[in-house]
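A single protein chain has been omitted from the complex, and every remaining protein chain is retained in its original position.
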Amino acid sequence: MTAGYIAQQIVNGLILGSMYAMVAIGFSMIYGIVRLINFAHGDIVMIGAFVTLGLLQSLGAPFPVVAVGVLLAGGLMGVMIERAAFRPMRGAPQVTGFIASLAVSIMLQNLGILTLSAQPRNFSFPDNLQEVIHAGGVSFRVIDLVIMAVAVLLMCALILLVRKTKLGMAMRATAENIEVARLMGIPINRTIMAAFAIGSALAGIAGLMWGGKFGQIDPLLGYVPGLKSFVAAVIGGVGSIPGAILGGYVLGLAEVLFVGLLPPIYSAFRDAFVFATLILILLALPNGILGRATEDRA
Amino acid sequence: MLKGISLQVGRGEIVALIGANGAGKTTLLRTLSGLLRPRQGAIRYQADAGGRETDLTQIPAEEIVGLGLSHCPEGRGVFAQLSVRENLVIGAYRRSDRQGIEDDYRRICETFPILGERASQAAGSLSGGEQEMLALGRALMSRPRLLILDEPSLGLGPIIVAELFKVLEEINRQGVTLLLVEQNAVAALDLSHRAYVLETGRVALAGSSCELLNDSNVRRAYLGGTP
Partner (left out) sequence: MNLGQPRWILLGLALAGLAGVGLAQAAVDDYVLSIINFIGIYAILAVSLNVTNGLAGLFSLGHPGFMAIGGYVTAILTFPASRKAMFLELPGWLAGSEMPFLPALLAGGAAAALTAFLIGLPVLRLRGHYLAVATMGFLIIVQVLIENWESVTRGPLGLNGLAALTDLWWVYGWMLAAVGVSWKVKFSSYGRSMLAMREDSLAAQCLGVNLFRTRVAALAIGAFFAGVAGGLWAHLVTAITPGTFSLIMAFNIVVMVVVGGTGSITGAVVAAVVFSAITEIFRPLEESFDAYGIAEILMALILLVILIYRPSGLFGSREPGILTAGPTHNPGNHPETAQGGQK
């Protein structure tokens, strides 16, 4: 257990955390504005991964084009899901919305299996991105650096959007009080759609990152980031964007350190550990680290 | 539940709606703003003299403010997590004239200096009276022709209420029509030209505010009995 080893684990945790944060932000944005858990959010990550694969392999497109393509695909997916499953559920009990999004998730997964087959596919970025860099006892690939840089860039852009633009203000107002927002003349259907589009675009790009990090993708891959982004969002305080970012990094670090620092026997219990943490947080710290009490959980 | 309500509000008037809790006052205002739809009936609204009449029941809530009807909701309804300045600016959401919005913002800060002082603070940190000023200022930012207010005096001390109602009078003098729902019948009848009394979903009485102030039934039920 050297300092170098721990540093490596921390770096790995930060990379993983960047991805979880990307997905958690979108999840929190959606939850903040419609107060519903979007179970299909993780599957948008899966779609992003496959779109990346398609663009890279079939078109051989350069990285920036792929990134933009994935953002668009994710956003479009989010808008479709909102129209098909969430808008009709507005006003229904929250569990109904949850089941509906669960149904959408299962549909997306099975559509993926149907059209793409359940076999995992290999995923590799062009060689220049796979180069390994060594710095101060820690090593990572160029693609990992790109992942973190893109994540930080997008997070800053998002925070600017939410705090400084008219749309951002409309989203915050709608999230706080949808009726009064209507009284102000804010077009809530469009505002909600925008939140879904932006949040899902981020999930899409997380799919690109996921493929790059793990090297293999399959239609069921959305399950893990979906659930973990929920955990991350809850840790940070669901509905809060800074909370989602914090939660994502906390979860990423905790997961990597859990596996890296405990004897190998326990690594398989990693997922159980994540969910046990979730349950504990829901019971003990229901508003997460940064969240506000906006509803009753228990 | 409201049944068989028929009201009229003329340009430039101040009309009060008084009644006890549960009489249906808030329901009525929410129907005017498009948040609720009546099962029967129409809301005829004429934005300008000689202008077209529109039936508000056919228009989505988000567009009603664009027609010049602004609603100051029950309980203030300020966006607690937005700053004071953002709350005011959001009142002008439908407007696109940046200079006009800035000018109005400045004017409102002059009328309510406390808002200017606290411009960058979260609106949730303001006191009840300050929040009411904010809600009012926000409603004015859309340059309304008709301003409807739901219980503006709720939870406020008498001095603040007096100040508030002086401001309302001034606003009316500048040409804004006011429809005011209040539990505080005295202040409401004092301020308004005409009034309706709502009881369990129906209009029980109507007339000029002076008449109602002197009506013995109204005195007994809403004004504490003594002259």
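Order of writing sets the labels: A and B. Residues in every chain begin at 1.
Just so we're on the same page, a contact is a pair of C-beta atoms (placed from the backbone, for glycine too) under 8 Å apart; a residue touches a chain by one contact, two chains touch by 3 or more.
Predicted model only: the values in this text are computed from it and were never measured.
Under the touch definition stated at the start, the shown chains contacted by the missing one in the entire complex are A. Checked against the hidden chain, the listed residues A:G4, A:P62, A:P88 or A:P126 yield one contact partner: A:P88. Touching residues on chain A toward the chain that is not drawn are 36-37, 84-85, 88-89, 92-100, 102-104, 106-107, 109-111, 113-114, 118, 223, 227, 230, 268-269, 271-272, 275-276, 278-279, 282-283, 286, 295-298.
We adopt the following convention: only the chains that are shown with their structure count from here on.
Annotation: 43 Å between the Cα-based centres of chain A and chain B.
Contacts from chain A toward chain B in the complex involve residues 166, 169-170, 172-173, 176-177, 179-180, 182-188.
Those residues of chain B lying in contact with chain A across their complex are 33-35, 61-66, 70-71, 73, 77, 79-82, 86, 89-91, 93-94, 138, 142.
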